[in-house]
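Excluded from the complex is one protein chain; the other protein chains are retained at their positions.
And then chain A:
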Amino acid sequence: MAGDVETRGCVSGIRVAESRISRLEMLQRPLVVTAQVDLVLVLVSVLALWTRLSHLSYPNAVVFDEVYYGQFVSLYMKRVFFIDDSGPPLGHMILALGAYLGGFDGNFVWNRIGAEYPSSVSVWSLRLLPALCGALCVPLVYLLTLELRFSHLSALGAALLLLLENSLIVQSRFMLLESVLIFFVLLAFFSYLRFHNTPDSSWFRYSWLLLCGASCAAAVGVKYMGVFSYLLLLGVASLHTWNLIGDQTVSVCVQCVCRFVCLLVVPVLLYVFWFYIHLSLLNRSGPHDQLMSSAFQASLQGGLSRITQGQPLEVAYGSQVTLRSSASQPIPCWLHSHKANYPIRYENGRGSSHQQQVTCYPFKDVNNWWIVKDPGSQELVVGSPPRPVRHGDVIQLVHGMTSRFLNSHDVAAPMSPHAQEVSGYINFNVSMAAQNLWRVDISNREAESEVWKTILSEVRLVHVNTSAVLKLSGVSLPDWGFRQLEVVAEKLFKGHSSSLGWTVEEHRYGISQEQKEREAELHSPTHIDVDRKISFWAKFLELQWKMLTVKQEDSEHKYSSSPLEWITMETNIAYWLHSSTNAQIHLIGNPVSWGVANLSLLAYQLLAAVYLLRRRRGFKDLPDGVWCQFVRLGCVCVGGWVVNFVPFLLMEKTLFLYHYLPALCYLYLLSPALLEHAHTHLLSNVTHRRALCVCVAAMLSSVFLSYRTFCPLTYGSPELSANQLQGLRWRDTWDILYRRR
């Protein structure tokens, strides 16, 4: 035991002691290098590396969420743009870095859990970085306990609990992000406390603060969940700063500014920086393009920019355009019409105008083309010079293939009866005059007489007769409408909604008056380079906003669970099952450790309540220093558990057991520290202390035993028989798989 190492210098760092007396003397004396190495720290680190890194490439198959993260790694390798609403990009980039170092070329289809990796994929390198992060958590916990001013024995205890936690091992050994998140969170707390504990005089301590800010940014960048810990850390830091302000002996201005910069400005900048890397890496168009605005798409290589390159910028009378709805819900689509009419009567008996259907169609199609026409002239071609359409101009829209005018009237729309029907006008001679004038309303204009621009302008088409606005209602039409999306005109007095906006995506100046020739591809001389038109900030904001608002279909997963089940570990997740044998990997925690963690949580709260009440009545059980230590322990550990657990109770997303792991780590920090507190301050009797020591020893050995017991489910080997598996099913609610032979 390295108990004799001095309290502050407990790092495994190396100190160089130099004598600086005189040059002569220096020559006379030997050059001395003194190194202090905390052997315990080294030992737990080695053990952690061993438990996390051994046989890393087994199983050589896709395990659980690797199937999800893997596809993004592949897209990074191919530099194809994607959007993932589950978290910011840093986590994905770290995984991709591992893949890049291992020479992965992105050519692997991540389609199902359990699929074998081909020999060309270096599984080891894919999994290396998360495993390393997971392993480094163990020494970090050791150091963090020391920074909380507890002894080496407590630190060792915390490290052992973390070391022997089966669920953390499982979560670290695969291409998953939780271990990375936990690593950064612990690093942030460690570096902050190190900063706080270093005496004021040294400026070197601000590098710890900077490291803290950076790791906060990294934690938030890996998963949004990191925000919870970041906020807690900010809370602790602001409390310390507040006390600092109260200390009238020191000047605080510079210190406050330093803290502000390191803990707020730096993390925000770094967070944006992750996106900067993300966007600079991914510069090719891909499957998720369509969720983004046209301007964003045009900035990606391939995809839209290939189509839009060289097309004229300003929409003029006679332009042939496709109009894309700005709403990406339910799917991106273009204003469309086709040679089919609304049914005379709908299923529910309501009547329609029986005019030509106008819909929104999610695929590129020749029927998406519309011609912008001046109501005052019959020309369908662009004059020379082209006459651009400006904000507030009244236009008609002619469907390119059928030559019907876009029309709306006071007839209830098919699926949304509160809104007006939109149709391609057919004159049935039933005294229903054409109402086909639309006013162009550019909602993102900078000047009042702004020209309608391709891709950049978002326009609202306001029906002149009724002042209703052309709108994508988002409802699918029934079979008669070929399940395309309904387009309506709705009277709106209020606000902004993306379903009202339309953007010209493809655009050319029409020059042929004849219907037959109109589909000819024509390009005009005005070229624009759309790529330069969108800045990084615009891209960042759009991407971040889309990531926060894109909703995935909320589907219940077989292994999803509710937060209250996590505390008692009522649930598990099967990660992998061997294709022919009973070898399998489960996310199951170490039941003994979980029990210890829960007990210590309860004990802390009880103890804190008693102390608080008694202090309020004037009984000081603890000296002030010890009380401070006790409070700090609670703020960091119990606070950490609370902020990482309670928010999940309010969430409505699909949750899994692994969401609990960060909160669990805080409890593992708490348990040994609390035991030490009990040992030094609660038990005065020697016998009691001895009894406590025996209990702790027994507890640690049972932790180890249960770790051993669940090892086969953690590492996936050795294979167990059905009976042995049955024996491991300690809870009825665990779902362990048996293969029938």
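Please note the rule applied: a contact is a pair of C-beta atoms (placed from the backbone, for glycine too) under 8 Å apart; a residue touches a chain by one contact, two chains touch by 3 or more; residues count from 1.
One rule holds in what follows: contacts and distances are computed from a predicted model.
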Which of "AP complex subunit sigma", "COMM domain-containing protein 3", "Calcineurin B homologous protein 3" or "Protein O-mannosyl-transferase 2" matches, in UniProt, the chain that is not displayed: "Protein O-mannosyl-transferase 2"
Option touching the unshown chain, where A:613, A:628, A:695 or A:722 are the choices: A:613
Where the unshown chain meets chain A, residue by residue: 242, 245-246, 248, 416, 418-419, 473-475, 493-495, 555-558, 613, 616-618, 650, 652
